[in-house]
Each structure stands twice: as C-alpha cells, then as structure tokens.
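A protein chain is absent from this complex, but the other protein chains hold their places.
Note that the chains are named A, B, C, D and E in the order they appear, and that numbering of residues resets to 1 at the start of each chain.
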Amino acid sequence: MANPEFDIKRPTMIGDTADISLQKTIQILRSEGINPTVVMEFSPSNPGTLCGLNEVKTLLEKILPESGSEAWAVEEGNSIQAGEVALRVKSPYASIGLYETAITGILSSSTGWASAAKECVNEAEGTPIYSTGAKNVHPNVSATMDYASIIGGCLSCSTILGARMSGVTPITIMSHSLSLIMGDTVRALQSFDKHTPQDIPRIALVDTHRDEAEEALATARALKDRLRGILIDTSSERGGVTVNLVKEVRARLDLAGFQHVDISISGGLTPAKIKNFIESKSPIQSFGVGSYIASANSNPFTGDIHEIDGRPIAKRGRIPGVTINNRLHRII
Amino acid sequence: MANPEFDIKRPTMIGDTADISLQKTIQILRSEGINPTVVMEFSPSNPGTLCGLNEVKTLLEKILPESGSEAWAVEEGNSIQAGEVALRVKSPYASIGLYETAITGILSSSTGWASAAKECVNEAEGTPIYSTGAKNVHPNVSATMDYASIIGGCLSCSTILGARMSGVTPITIMSHSLSLIMGDTVRALQSFDKHTPQDIPRIALVDTHRDEAEEALATARALKDRLRGILIDTSSERGGVTVNLVKEVRARLDLAGFQHVDISISGGLTPAKIKNFIESKSPIQSFGVGSYIASANSNPFTGDIHEIDGRPIAKRGRIPGVTINNRLHRII
Amino acid sequence: MANPEFDIKRPTMIGDTADISLQKTIQILRSEGINPTVVMEFSPSNPGTLCGLNEVKTLLEKILPESGSEAWAVEEGNSIQAGEVALRVKSPYASIGLYETAITGILSSSTGWASAAKECVNEAEGTPIYSTGAKNVHPNVSATMDYASIIGGCLSCSTILGARMSGVTPITIMSHSLSLIMGDTVRALQSFDKHTPQDIPRIALVDTHRDEAEEALATARALKDRLRGILIDTSSERGGVTVNLVKEVRARLDLAGFQHVDISISGGLTPAKIKNFIESKSPIQSFGVGSYIASANSNPFTGDIHEIDGRPIAKRGRIPGVTINNRLHRII
Amino acid sequence: MANPEFDIKRPTMIGDTADISLQKTIQILRSEGINPTVVMEFSPSNPGTLCGLNEVKTLLEKILPESGSEAWAVEEGNSIQAGEVALRVKSPYASIGLYETAITGILSSSTGWASAAKECVNEAEGTPIYSTGAKNVHPNVSATMDYASIIGGCLSCSTILGARMSGVTPITIMSHSLSLIMGDTVRALQSFDKHTPQDIPRIALVDTHRDEAEEALATARALKDRLRGILIDTSSERGGVTVNLVKEVRARLDLAGFQHVDISISGGLTPAKIKNFIESKSPIQSFGVGSYIASANSNPFTGDIHEIDGRPIAKRGRIPGVTINNRLHRII
Amino acid sequence: MANPEFDIKRPTMIGDTADISLQKTIQILRSEGINPTVVMEFSPSNPGTLCGLNEVKTLLEKILPESGSEAWAVEEGNSIQAGEVALRVKSPYASIGLYETAITGILSSSTGWASAAKECVNEAEGTPIYSTGAKNVHPNVSATMDYASIIGGCLSCSTILGARMSGVTPITIMSHSLSLIMGDTVRALQSFDKHTPQDIPRIALVDTHRDEAEEALATARALKDRLRGILIDTSSERGGVTVNLVKEVRARLDLAGFQHVDISISGGLTPAKIKNFIESKSPIQSFGVGSYIASANSNPFTGDIHEIDGRPIAKRGRIPGVTINNRLHRII
Partner (left out) sequence: MANPEFDIKRPTMIGDTADISLQKTIQILRSEGINPTVVMEFSPSNPGTLCGLNEVKTLLEKILPESGSEAWAVEEGNSIQAGEVALRVKSPYASIGLYETAITGILSSSTGWASAAKECVNEAEGTPIYSTGAKNVHPNVSATMDYASIIGGCLSCSTILGARMSGVTPITIMSHSLSLIMGDTVRALQSFDKHTPQDIPRIALVDTHRDEAEEALATARALKDRLRGILIDTSSERGGVTVNLVKEVRARLDLAGFQHVDISISGGLTPAKIKNFIESKSPIQSFGVGSYIASANSNPFTGDIHEIDGRPIAKRGRIPGVTINNRLHRII
C-alpha cells in the first residue's frame, strides 16, 4: 500500500470536533502553568483488523513538537486483540490532549470497516471482493470507508476518491439507471461499449428488465467476445441471488457457448451468505459487498494516560505504567 | 431546531465520492445526448427515526436547476417505516444522477444514529440523555453524528461543532486526564472551579483514583453548594456502574447532607441498561450515551427511478410509477 | 357433501390387508366356538379434523350382520380431540375383528390429510384453497386424499376421480409441460383457449420461460378479457413466490389495464406461508396447496374393546366400559 | 428381493388419478397434432432411501411404446440425495404425459416410508425390526407400505398381502383382543398354542391384564420350552416400555429359569427411542415399529422435461438438458 | 402454630460451629477492651417463605443480656423479598458476634425448606400435602426440616419428632418393607389392620408386587369399608405415577363399588408435576412430597452491621444506618 493521501483538515478545525471536556482540560492546565509529558495508549474494545493508523500518523506529524515526542504502533492491516495497545504516544500533554477524540474516532471507524471487510474476505477463500458500500455512508467519509475496505482485503472499490486514496483502479459497471433510461439492457450495454475506452472491461447488469438468464444471454449475444462478465444483483423482492440461480445462469450461458463470460453477484451479501456460495461451489468470479461493510459497527477505541513525567499512573480499573507489546514499532 | 449550518463541500468534490458507475452513466447519456426528467424515490431498509433531510435539502438547493425540479420529503425527526418513501426528487437526470450516492449516504448514516439515540431516549422516560460518542466516529462526521443524536432526542452533546450545528450548548465536565495530571480529584475540581465561568455547572468525575462514594463525599465537601453534580463512569474492569452503586452513593451523599448534588452516569450504556436503571428507580438525573449511538449500524437507503419523462417505470422487483405517501411535503 | 362414492374393495380382499394377528384371533375363536358381542371404540392420538367416517360406514354396511349390530360416530369433518371416541361399533367379534386394521387405517390417513387441509383453510381467512397434492401420494389413494382435502375445507382439487368422489368440478390449468412443448407461454395459452370449452376458465401459468411479470402481461395482451387469471408457481431455485412479487405483478397488470385478471399462487405453500400472504394483504384470489396436505403425517387411531357380552372390560391403561361422548350419533 | 407382484390397476384408471391439467395437455397436443419425444427426469425434494421404482417399472412396461422408449433409474433401496435424478424416461409425450402424477405419487409415498424404516434400522444396529404400521395407513396402500418398510431394511411385516408382495413370511403374535375375549392371558396363549401349526413360533403378549413381569412368568410357566418369546407393548398411560422395565422382566425370567424366552417390544417406537434401548444395552431380540413408518411424511418428487426432440430445454429454475448421474442404469 | 419446642444445644457448643474469624474478632476486641453496641440486620439472598425465626428467638433469649438488647423480626411463615431485612438485633457486640453463623445458618436452611414446601402447596390448590422427605436429610435436622415444611403449608409429616415439634399428628402408612417381608400386599395390610388402633386410618400401598389396579382392588376387597385409601408410589422404572394411571385406578375402583376409597400419590413430585395433576383434574385426595422439599437449596442469609454505638455505618456496597421495614415487629 504505497502512499495514501489523507484529507486531514487543519488541526485547529479538528480540535472543534473534540470533546469539550478535553478543551477545558487544556485551558485549565495552561492557566495553572502545568504541561507534563504523558504517555497515552490507545486500545480497541473488540478484536478486529487494525485500520486508520496511517491517517493518525499524518495527523500526529502535524501536531507533535519535534523534540520530546515519540509514537509506536502496530502495523496497519494487522489483526488486533480486544484491549491490546495499538498505538502509544509520548508527548507534552498540551500538544496531544485535544486530539484524543480525533484519534480514537479515526481508529474506531476505520477498524470497524476493515474488520467487516476482512470477515467477508476470509469466507470468500480467494474469490475477489469489491467494496460497493459508498451509498450507505456519509459522503464525508465514503473514501475513508473504501480505503479501510481495501486494507481489510477488498481488491477494489466503487468510488474514485476511495480508489485514488488506496492506489487502485475503481471498478466500472453499468448502472440500473442507465438501463432504465435506455429502456432496454442490451441498448444500454451497447452505449456503454461505444463510449468506454477499450481497456475497461464490459460487465452487464442483467436483472433490470427481464429474467436474469434471458438478459445474460441477450447481452452475451450482443457483445460476444467483448463481454467480460455479467453482474447479478436481483432484488430481495424477487428472492435475491441464490446458489441455484447462479448455477442455472452459468448452465444456460455455457449451453449457448458463452463459457468466457464471468459471473459477479451483489446485493445484501454477508460473510454467512458468501460462505454458503463458496461451500456450494457456485461458479462466481467476484462478489460486491456494500451495506455489510458500510453499516458495520465501529470498534470503540479508548485512550488512557499510563505515565506522567516518567511516573507509572492509571485511573482505577487500568494497570499503571507502560504496557508491554512486542508488536509495537516506532512510527515517529 | 433553528437553522442548522451544514458543512456541505463543493458539489463537484462530492461527485468524486459517488459510485463510478453513476459517473459513467452521466458520461454515456451526455455522449448520446439523452437527459430525461426522472422521478427518484429514496427509502430506508429498516424502520427508524428519519435524519439527514435538512443536510440533503442544502445539497439539493445547490445542484438542482431552478426550473423543472421539485422535491418532497417526510419531516426530519419523524419515524419512518421500512420501505416507506422518505424523499422524492423530480429533476433532469444529468443534475441529480451523480449525487444519488451522497444522498443515500447522508440519509443512511444520520438515520442510523438518530434511531439509536431515539431508542435510548424512549427508555429513559424523560430523564435527559447527552451524546458523548464523538470519540467513536471519524472526526469528519462527528459533528453530524452529534446533530443526529439531538434530532433523535438527546438534550445536548460533547463536541463544540456538533452543538453549534444543533443550536445547543455543549456539556462541560472534568476529564479523567485532568484528574490524573493533577494527581487528585479534589485538586483537579478546585482548578476547574477557579478557571471556569460562574454560569457553567460544576460536575465532578468521581471514579478516577478512589472509591466512588469516597470521591463523591470529598468533592462535595470541597465545593459544597457550588457542586452541581457528580458523574460516575466506573470502568467495566471494576464492575461498571450498577443500580446498587448509584443508590449507595446517593444514600451516603444524603447522610452527609448533600441532597442538592445530582448524579449522572455513563459508560457502555444501552437501551436495555437504561431501562433497567429506570425500572429500578435509580436516583439518576442524566445519562451520557456514547458508543451505542456512535457505533450504530447505518440504515441503508436505496434510490430508485420510478418515472422517466412522465412514464411509470421501475426495475424488476420495484413497482412502477410514483408511490403514494401522504406524509411527504414539498421542500423544493 | 352429497353422496360420495367410495371405491371399497371386496371385504375379503381388505381382510388380506389386516394384521395377521387379527386373522389368527378370528381363527382361534372359531376353533374354540367363541363369538361374543363386543363394543370397540376408535380414537385418534392427536387432535384434528375427523375424516374417513363415510368410507368406514360404507365398509361397515357390507360386513356387519343385520341384527345385533350398532354403530355411532362423530360427524365427518368435525374437529376431534386426542383420545376422544370418534367411532363406536357393537357387533359379534367374528364380524368386526378382521377389519380393525382397515378401519383405523382409513381414519388415520384421512384424518391426517383433512387436518392439514383445515390448517391451511383456517389461515386463508376465506380465500379459496385448491388441493393439488395428487402428485405426492400413491395413485391408489390420491382420490381419497383429494376427498379428505375437501372435507378439510378445500374448494376443489386437481384429480378427476377425487373431484367426482367429492361431487365438485376439478380445476383446470395449463401445465408446465404444455408451455415447454409449445416453446412459448403465449402460444401454449392460445392452443389451450382454442381447444377448451367456453365454460372452463382460462388460467395462464406464467413462470415457465420468462420473468413472471413479462409473461403475465404477454398472456393478458394475447387473451384480453377472455383471460380469467394467472397462476404463479415460481420454483424455489428462483426464490419462490414472495409477497413483493405478487404485489409487483398486480401493479404491472393494473398499470396496463388488466384489473380483471385474478392471481393464484402455488409452490410449497404451508399454513405459515399462507398466513404471511394474508397478513401482508397480498392481492391473491386463490391458493393451490400440494405437498403440505399430501405429505401430512397420518393421525394414528387405535381400536379398543371396552365391553364383552355386556361386561365392562379394557386392557391395562384403558378405562373399562363404554366411554361417554355426547357428540356420537347412531350411524348404523 | 425376487419378483415382487404389484397390484397395478389398469393404466386408464390410473389416468383418472392424474392431475386434470395433464389430461388437458394431452388433449390439446393431440388436437394440434403435436407429439414430440421428451426426456423427463424425476427427483426427490429430500434425501432418503429410494423406493417405488419396481412398481413404476411395472407401470412403464404397460404404457410405453416398444420402439423409441427408454428408461434409466437408480436402484431400488439405494440412498438418494435431494434433487438427484432417480429416474429418467425418454418417450413420446403422449405415452408418458398422463402418468407423471402416478409416477411421482408412487415414488413420493414409497420413498417416504422406506426412508423412515431405514432410520429405525440404522439405529437398531442389527437387532431385527418388524413393520406393524398397517393399522395407520389406508388399506389401499397398506401392502405397499409394508413392502417399502422391507426395502428400507425391516425383516418382515404384519400383513399377509405386504409379506406376499415382499416374498417374506408375516409375523404372527397373539392380539390384545384374543386375550381380552379369553379373559386371561394364559388361557389365550394356550388356545393359540392348541390351534397353531408347530412351525409358527409362540410369542405371548404380556401387558393386557396384569403386571408385565407377572404375565411373562405365568405364560412361561404355562408353555415352558414351547414359548419362543414375549412381546411387551405397554400403553403410554402406563408409562410405555422403558429400559428398566425390559431389564427387570429379563432378570425375573432368568431368575425363574426361562433364559430361552426372547423379549420383543413395540409401542410408539422412533429412531431416537430405539437408539436409547440399544445404547443402554437392553436385552431385546426384536422391535416392532408401526406409526413412525406408517405416518412418515412422503418425500415429494418432481418430474421435469429436460429435452424435447433432442433439444436441451427446461423451465426457469431448472438447468436445461439431460442431467449427468452415473448411478442411473437402463431399466427399459 | 402453638409452642414449638426447639432442640437448641448449649450456646457455647453452638459457638464451636461459628466461623473461626468471628471467634477471633471477639477475642481481639476483648483484649483491646472494646465492646460497642451494634445493630445487625439479617436478609435473604432470594425471595421465599421466611422460616427459622422461632428457633432463632429461642437462641437469642439464651444469649442476649437483659438490659440494652432488642430484636425485631418479620413473622414466621410470611413471604420475604430478596434483600429485605428479616431480623434486626441490637446488642453489645460481645454477646451477639459469635452467633452470627448460627443465626444465618438456621434462617438459610429453614427458609429454603419452607419456600420449597410453599411452592408445592400453591400448586395443589387446596389438596393436602404431606412432607415425606426425612429420608433425604441428615437426621440431625430432619425434624427441623419437617417443621419448616409445615410452616410452608404442609398438613403433616412422616417423622414423630417433626410432628411433635409442629404440634400435629404424623401420617401412618404401610411400608414397602412390610409388604415385601409379608410376601403379599393383602396379607401385610391385614396385619396392619389387626395391630393398629381403630382411630388411625388404613391406607394401602399398592405398587409393591403387582399391577396398581389389581392391588387396589384386592386390598379394597379385603378390608372393605375399613379401607380409608390407597397410596400409589410407582417407581420411575415403571413409568412413575401418571394422570392416566390415577384415572384408570379410580375408574376400576368405582366400577367395583369402592367409591369411598381415597387416592394418594407420591414419588418424585415437584410443583410442576403437582400443577399438571391438578390441571388435568386427577381424582387425588393428597400428595406426599419428599426430595423436592428436602433437597431444596438453602436461601443464603447475610448479617451486616448497620450501626455502631448509634452511628450509621456499613461496609462498602451496603447502605449505612438502620433500614426501614414496616413489617418488623419487636420480638425481644
């Protein structure tokens, strides 16, 4: 994963998204003339796939003073245990205190999304997964969600910004809208074919107007060898995509000589459903996963002070002093 | 709710967060010279408390052409059924097509958060709830999450930006950090008292160093009548906050003559836990709810074309033509 | 229900289907010169809708001696409790002993089928149900099964023999085979129309070749006012028949001006599924139920001697003497 | 299993038990002068033990034209998967079409019964099982049910006709009626002994009048070495037959010197109960199973056309063309 | 309940059954010359029927000094809530400290037994219950257990000592041993009849040698009008006592003219089983309950100091000061 470019706002603006109690703390300490060097540790509440550290690193580079600050972290994309220290920051409190909310927020959201993606990837046993959940999250974070999906193992995503941030090429498919406006799937596909560069694969969406098998055959007959694949996204009102439907469409395509046409599916996929498709040996070349990743619960991170000016300390319920974790490596 | 100010980015930038298949659709239709007037309807997958419509309205005002466009919606904060039409937009496709992802994304996220807040508010039977979940969402959307919590019935929130967007005053409490750095809860509270304007209530956090009942009594003895309340946020490692703990602290405060001191609690609260506190008549004056709201699943919205140039239409599985819903009112 | 004609085989042949232990009993008693008058009572193991009594009555009329024999029974089609006496026969043992197996067999099977039909009828709340289960039972009993379905409340059935036995007109629909052999649903329907008397309603089966909504519209356009209805029997591989599918087909038919076309559904229907269609107010004019009725468990009946030559008697576990049941009326 | 003789009615009469839609199909095709050669495939909905094929073969031999017809099948008594092709028939449609209902009906019922028998046989681990369910099915199919039980692994059955069809000797036991009419179990057994050929084993039913252990001892004392075994069939009102009861009766028989007397049990036996008797090492020499087999759900078979005049075809949801199954062998 | 006589051992000996930590406490306070007046409160962990207070009162009368001691309690046999104060003692600590273990022990055990008895009594809806559990508790406490059963609502019990302590007449029945040694139930009953005073009712135990119905009839024929009732205590190996068995025995007794003979049952009875007999209107005149009461969990009581020399106090987790409970009345 080379060189993601995060859209980090100005630090002062991020400060406004902090808990006001932290702003109050900074203000009181300043009035009292107190600014000790603290060690803060950040840990998740649940196990998962760690994500958001690269974005946090970009933030820390802007806010920490050059001398006297250090940071260690577990690597982006690694699995992490509940309560394990994922990030340790040592810095004067006045520099880090206000950003505790932003740091836990970034890690909580991104780790939640990446973990959900990873669950899907694990069940797919090598069949590629694409993230298509942008339509289910706020546009302010849709690219971040797509980036986290890719950290969690997805091959690509459906937004340009998310793909750019992750250094991949976004996936391009016909939309239901194009098909509806053109009035006919074959005509829509032919327009798509006419106006799209040769290096972008042609994938037909085959559940808009007619029976899936009919539309699959019709689009294959229209584009012949230029058709790379079809996408079945049957609505739940029509029973959704089932193992038997996929096998039948595959059989009817093969019977008509279109063995070269790939089949992708999407629509309410979850790890359990993916597992079922894989176990029943469904002839599927890729899965598109949307709401399962996008609607995933965030994984709450907490930040705790464990050392003040070199003295081990902790609030009740936490163990005082720096916590040993061999998987941490110096990042700043 | 007067005059929320949404941080709507430039429309073209939001376009980059759209699914690339929609960008492709716009591009093909433009090449073909086709731009029909469409009616799009947006509906949630699950029942809940509708939120995000005000932000979507701000977006639509920027992107829709003045003539020939219309929009109707159910009112912000109302409850909504699964599959019910929450928003209907009529516009040339070229103007609206690219923003389908942004619209469903805003509605999905905000409705998810507002619904979770509403569940808590319903169980609290009138006891105020504060949103403290900023630490569990990405800072790009923390203010939006706080706004949705307030639409769902919370009285206020913990971030300045969220409070400003919602037109309320944020809640100000002592932080665990202040207490740890000062080395003693009473000393931390005295500093807070010295450096904070008179009109902000003094609320002591009493679980940092010692037994909650001890710290409650110590802070009450230190500030006397100036102490408005205490907040108990006992960590799960120490058994969390229980009904019996709250009753005992109340009894020990009363025995010592501090009947005027309010008790607030927070820490992993859910609707079920709030219900339990209310049913067992715990003497609590407010609840702080964080991760339950912030980590709530988003409620996936879908956008569907139901009319093209006046003709009823729909993809398979949806019913063609405009859907009747008397709760819709004209917003544009 | 006037005048059902049961296909009762010759009594001696039915004897061969008796348990050999009963044949042995008759033979021993004859050798010993013993033939007391006994009272036998027949009761079901489970509650249900009593069926088979008319057939049993036909049998008893052939086997019981004219003088000294009596029989009482609960009425055909009434509900019956577990353990309740449904039939009481008083007769010389030599005349009735051999037919105990046939009597319990008839009552067990028919009561099982009628009870399953009744469960469906109860959930349908007045919408007609047709029995289509002949394909799931042995042809030797398919007419008996159809008769039991009608006793349980079905309006008609799919076999000629079953309909004749029950005094109703069988239902006539296009078959999947006709559609497949004709190669096209519309063409098959037109043949059906051409070769069928005017008084038989035209009902099109619309799930053979294409999308159900497409075929519904095509057949309606072909026959216009002469089309009485359509039958949707979507296979489980395609998600089966769902509430949303029915509503969508109804909407598309209405939109095209075919409000007069009825909708029937079939395919794996159970009481729970029927209940779901009714509760969600699906626009359905009739249900076809097959395997649920045909595969129903039989309801085991037992026959017990309770009196011998006027003396109360019973085997261990049963109460000696004639059992009081006011619902019994004299049938012989 | 040599040479079963099935009671196949005249084909035209079986035709009357067909679905009327199939009769209509034949009539229309005849009117149109169409009679293609079709391939029909028959498959069960659930896994089980295949039964009924021999009876279907007898039927096919009567109805298929000599030239141009073929049939393949999995062997009678083999286990079969859900959806696996159990029978494939190739024939002019006019010859086979009307008998689809009869064929699926025979296979559905018989496979249901044989599968239930097999479940019991599997749990009995070699201890013989007898089918005693004739009293729970319609006499028109009781012999067929007994035949299916034997295909499923039962050693014999209780009806003369079922035993004759299967080529086995039926089991002969004393009936409760004999015992009640004689007024005493010992007296009934002595009559049985006097009037029964020497080669039929003497088995006493010991639960009619007194405690099972008492009657077992009394009958053993009466017949001594001529008593082959006892049958315990305690009613559920008296707690049914339990492991402890069997062990106690065995112990009391042994203590009195009757080690040669076998113990059989019956009464509401299911695979789970048989398993329990076997696992607790109950001293049982045979089980009688009635209602579990007789009341078994039928296993619905469907018949589908997969080829018409050599062209692969299928209705939606099924895969066109002949299905490969290496277990099929040519039967016609 | 007049005048129970408890077998209170010498206080010093009870002291030896105290927790040694309490003995140590007394010894240290004596060495330090400290002996404050304390208020101790005793509460159960679970809701139930309070029992043991009369025994505790007898103990307190022996150990408390005459001046300066007081005690209040909820009344013996009343229902009590979890955590409710059942007993409050005010006394110099040196007098009461050592007996805390004995007091909680008496209340825990007796309340456990009485609560279990009460559950049975509640389900029996007026039909008498007898305590027969002495065989399942240590003989040192069997009389105490019987006393607690009667406080919980039982009409009498099976031990002489328990009956004497409770002021009732014990129930006298034939034993299985008598029947086995006499070799025959009728002979055993006749001996019982010969050697027992006229005012003790004759109740025959009818499940020892033969079928319950047979023995019931045989004993009724032997004693005629002198037989007051029968007791059915069928072992679980023979299916236990069931509703149907009771109804059948009743019917056979009535048929033979023995309407005057009562039926009692026992053997593994629980509240759920008693409820079942009552709901199915079984003709039963009394129940014998043994192991359900005798094996009941004890209900742990805790004793806590709430006041020391007039100052409210409590350990962490308990509320300081005397707890208000209007149901307490002065007992010392």
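Note that a contact is a pair of C-beta atoms (placed from the backbone, for glycine too) under 8 Å apart; a residue touches a chain by one contact, two chains touch by 3 or more.
In this text, all values refer to a predicted model and were calculated from it rather than measured experimentally.
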{"item": "Candidate in contact with the missing chain, chosen from E:S43, E:S115 or E:S158", "value": "E:S158"}
{"item": "Option touching the unshown chain, where E:P170, E:P271 or E:G321 are the choices", "value": "E:P170"}
{"item": "Chain E, residues in touch with the chain not shown (by the definition above)", "value": "7, 9, 14, 16-25, 27-29, 31-32, 34, 36, 38, 45, 93, 97, 100-102, 104-106, 108-110, 112, 132, 134-144, 158-163, 170-182, 191-192, 194-196, 207-210, 234-238, 290-291, 294-305, 308, 313-318"}
{"item": "Touching residues on chain B - with respect to the absent chain", "value": "210-211, 214, 234, 236-240, 242, 244-245, 248"}
{"item": "Interface with the unshown chain - residue positions in chain A", "value": "312, 316-321"}
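Note that only the chains that are shown with their structure count from here on.
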{"item": "Which listed pair, A-C, A-D or B-C, duplicates the contacts of D-E in over half of its pairs", "value": "A-C"}
{"item": "Distance from chain B to chain A - Cα centre to Cα centre, in angstrom", "value": "22"}
{"item": "Residues within chain C bordering two or more other chains", "value": "210-211, 234, 236-238, 244-245, 248, 316-318"}
{"item": "Pairwise touch network: line, ring, star, complete, or other", "value": "other"}
